[in-house]
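The complex appears here without one of its protein chains, the remainder shown in place.
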Amino acid sequence: MAAASYSTYLARRVILTVVSVFIIISFNFLLFRVLPGNPITLLYRSPRLTFNQEKALSIEFGLNRPEWVQYILYVKNALEGNFGISYYYKVSVTSKIIPALENSLILLIPATIISILLGIYTGVFSAWRENTKADVAVLQTAMAFYAMPTFWLGGIFILIAIYIGGIPVAGEYSVGSTSIINLMEHMALPLLTLVLVYYGQFTIMMRNSLRDVLSEDYILTAYAKGADSKRILYSHAVPNAMLPMISLIAINLGLMVTGAILVETVFSWPGIGYLIYQSIGHLDYPMLQGAFIIVTFSVVLANLLADIIYGLVDPRIRYR
Amino acid sequence: MSSKRRTSNKVLVVVFSAVIIATGFIAVWNNYSLSVNPGSYGQSPASGVVSSNNSTFIVGWSGTSIDTLNPYTYTASVSDWILMDTYSTLALYNANGSALIPELATSWNINVSNGTAIVHLNPNAKFSNGQPINSSDVAYSYEMADCCFSGLSSYVCMITNISTPNPQTVIFNFTGGLFPLISLDNVFILPESVWENVNVSSYFGYNASANPSFVGSGPFIVSKYVQGQYIELSKNPYWYLPNMEPHVSHVIIQCFNSESSMFSALQSGAIDATGAFLLPSQIPVVQKDSSLSLVVSDSFTYCYLAFNVNPSGGGASSIRNLTVRQAIVDAINDTYVTKVAWDGYATPLATNFPVGDSFLDSSLPLHQYNVSKANSLLNASGFKYGSNGIRVTPNGTPLSYTIIVPSSFPALISAGTVIKQELAQIGISITISSITTSTMDSIIWPGYNQTMDLWDWSWTPGDPTLLCVFTGTAITTELSDSGFNNTEYNNLYSELVNANTTQQVYNISDQLQTILYDQLPYMPLYSPPNIAAYSNAFTNISSNFAGGPFGAMDWQTFLQVEPNASFGKTTHSSSTIYYIAGGVAAVLIVAAVVAVVMRSRRKED
Partner (left out) sequence: MNSQTEVMDYIKGSMRRTGSGVLGFWNRYKRNKIGVAGLGIIIFFTLMAILAPVISPYNPNTINSSLYLSPPSSAHLLGTDSLGRDLLSRDFYGAQISLIVGFAAAAISVFVGLVIGLYSGYFGGWADEILMRVTDFFLVIPTLVFMIVIAAVIGPSLVNVILVIGLLSWPSTARTIRSMVLSIKNWPFIESAMINGGKSNYIIFRHIAPNVFPVVFANAVMSVASAIFAQASLVFLGVGDITDISWGGTIHNAFAFGAVSAGMWWYVIPPGLFIILVILGFTMTGYSLEEMFNPKKRGF
């Protein structure tokens, strides 16, 4: 496989991503129109939107123009990161989403990394002992956590935390504090909840992937040659088993955002999931749209990134 | 095999050491940061002398969060609460609404018969930037309050002219009898020099990048605001009334998304009090905790069942028939609904004012619960039972109705569930649909497409303009969810607005309530209790105001609260980190044991 094929693969992935981005924006545009009431009444109906803002919004989104012009304006604004003005907060949607996104990432990145590591570790553990009691125990535990409703697990932790006392169960910082310790204290329970509900799927993925690799010919050959089994596992099998994990992880990013919404709601974490939850209560359509676009963009871009990495590390890449 | 085992043991040792070192490091760091940072919450003064220099009072808030700090455009009650203590009004009502207390005004002379009020201002009054408060600021604030975007206009619309003969005197000319009741205490006095430079209709009321960020005229100023999380108020250095000097240096109002998370924060010591409001389930927990005090107060809120009586509205048209409404009201046992919804802490209501409001007409009795009367009413009007046990109108439409109810009001959903069962006894089938308040907005106001809704009104006590909700004009201003439009009522309401004496206002208010009692656009259900709790680390908590000390109606709370010198304050040590470390260690130990056991098993195989 020469470099040319990788660049073809890359070009294809990039084009597909761009297409996805346009589907997202167009979809949002449509959703905005399908919602009850026409967009102008939606905008004007909000009692909290002042008259000047309404006028500005109406011009900005060209709501008095033909539909296709509106669409082009919408795409242009969306690509510039301008999602309009929040009905509820009366400030630009972007200015609310960016800090919320940062808060979400503070929680999500460690949660993802820890759960992937934990998942890989337990997955290897399980695959290496295939069909033993240890394997079944690890697999069952992983499945149980995978099946656990995120919000319920969070609720159980809140019950326990209140019973013990002194453990923060809401928010990101204590009021006025910005210390990292304070952040970590507030993060402990949401992080634990996320890690536990995420790691199970990685365990199962890793176990299956490694099991497949372990039954491949070259591994069997290595055994036949009498190589140390530990060495085979860590220097041949595990790295190869990690490859399919990359794309599986990328596909599951959307699921993680789902988990984040529930966890942020239960623990009042001021992230984008909590923002979405609150915006539903306020029926703040511009905010919902903006948040939706940002979240979807992030997932699509993460997928592209995973594809690029996957293409780089796996020389046997095949493309559709 | 043995080499494998040794390596993994090595890994375990390394991980354990790392965890232990990290824990130690964090603990040291933690103590260090605590010791150098005494400004964190809840630090009681070192000496027995209660000093105001260094104490912060944190109140949790789980109601609607701060929408804006603009006195003309806010709708959230927490914003009102903040504005009450950051801006002066001419006068303030005392706890039971019986008397006005001077704030910016030192005295006033009101003559209702010729419609003149002469108000003398405090000559020492200053804004928080040190500039004096003049009569021109008062005039400016009252003029802006009458603008189209202003939510305060109903308090000032009767004013015909404002004149300022000198910097300490304002003369109002007005019509009607409402001015002395509602006009002096509801308009916040803003610095004209600041507000004339901003777009008043869209200004947020606080601008972190401006210097100063906030200019107010009350005992506190807004010193920090983190959207959606908290707002910090600090003492106003130029506050001019020594008898209303706050005893704490900072007040923080922290927003929560639920009563549960707010209550957990109170239990963990992260906040000192809870506002808007705890739930009955939490009362026993507070009562058991010796470090907490409980306050259950009358409320400024009432919950109701509204019928869509708008003649041009959608929904089921049979609800516009007074007989049907009368039967529904007769078949609902309000006392029982109230008891079930709030575990006996709420008060059933007969009329459209929150319990304890001076305008509540106490001569109106609760609607009599009488199922057989309800059935005979319906029978007499030809609403026969259909085959499925549901009555039908004379022209064959079944009496099956949907009640929309806000999903964020669990007790109202409970009330709806009870009402559903009670109405089944008279052959009326009910579906409860719980939706967001915004969705309710979008069902009710474009075209009155609901049949019934359960909702609430919160209102400043002692203000009869709540009755405007049932006038014909309230349909266009989106206040009325019943769409009630009755000529007699409308005329009587304009008489109330133009009444010449306060006694007349009370009399007309009673007559209006009687019309509502008979015509039934609403069935008032109950006033929910306002349940709050606070930490005994603070004392001198104000009482007697409707809504309780932390219900966003009491302007005295933050002025009176002070640290409790005799309370042995437990420092909220940050123990979480040790729990985390302990948890991680436990997990690692278990994992190590399991791993070792499994290895040995495997070796035996």
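The chains carry the letters A and B, assigned in the order they are written, with residues numbered from 1 in each.
In this text, a contact is a pair of C-beta atoms (placed from the backbone, for glycine too) under 8 Å apart; a residue touches a chain by one contact, two chains touch by 3 or more.
These numbers were taken from a predicted model, which means no experiment stands behind them.
S.K.: Touching the hidden chain in the complete assembly: which of A:Ile204, A:Ile219, A:Ile232 or A:Ile249 does that?
M.R.: In the complete complex, the chain left out is touched by residue A:Ile204.
S.K.: Quick one: which of B:Pro132, B:Pro410 or B:Pro446 touches the chain that's been left out?
M.R.: That would be B:Pro410, which touches the missing chain.
S.K.: Decide which residue listed in B:Pro123, B:Pro237, B:Pro284 or B:Pro311 touches the omitted chain of the complex.
M.R.: Answering carefully, the residue with contact to the hidden chain is B:Pro284.
S.K.: So which of B:Ser433, B:Asn449, B:Asn507 or B:Asn564 would be touching the chain we can't see?
M.R.: Once the missing chain is taken into account, the touching residue is B:Ser433.
S.K.: Give me the subunit A residues in contact with the hidden chain, please.
M.R.: On the side of subunit A, residues 16, 19-20, 23-24, 27, 31, 35-36, 136, 143-144, 146-153, 155-156, 158-159, 162-163, 201, 204-205, 207-209, 211-212, 251, 253-255, 257-258, 261-262, 265-266, 276-277, 280, 283, 288, 291-292, 295-296, 299-300, 303 touch the unshown chain.
S.K.: In terms of residues, what is the contact footprint of the unshown chain on subunit B?
M.R.: Residues touching the hidden chain, for subunit B, are 258-261, 263-264, 267, 278-282, 284-285, 336, 339-340, 343-344, 407-408, 410-411, 413-414, 416-418, 421, 432-436, 439.
In the analysis below, only the chains that are shown with their structure count from here on.
S.K.: Based only on mean CA positions, could you tell me how far subunit A sits from subunit B in angstrom?
M.R.: 35
S.K.: Which stretch or stretches of subunit A touch subunit B in the complex?
M.R.: Within the complex, subunit A contacts subunit B at residues 36-37, 41, 45, 47-48, 50-53, 88-91, 96, 125, 129, 132, 134, 158, 161-162, 164-172, 174-177, 179, 181-182, 184-185, 188, 192, 228-230, 265, 267-268, 270, 274, 277-278, 280-283.
S.K.: For the complex, give me every residue of subunit B touching subunit A.
M.R.: Residue list for subunit B touching subunit A: 3-4, 7, 26, 29-30, 33, 37, 39-41, 56, 58, 67-68, 73, 75, 149, 199, 201-202, 204, 224, 227-230, 232, 252, 254, 256-258, 260-262, 264-265, 267-271, 408, 436-439, 441-442, 445-446, 478, 572-577, 579-580, 583, 594-595, 598, 601-602.
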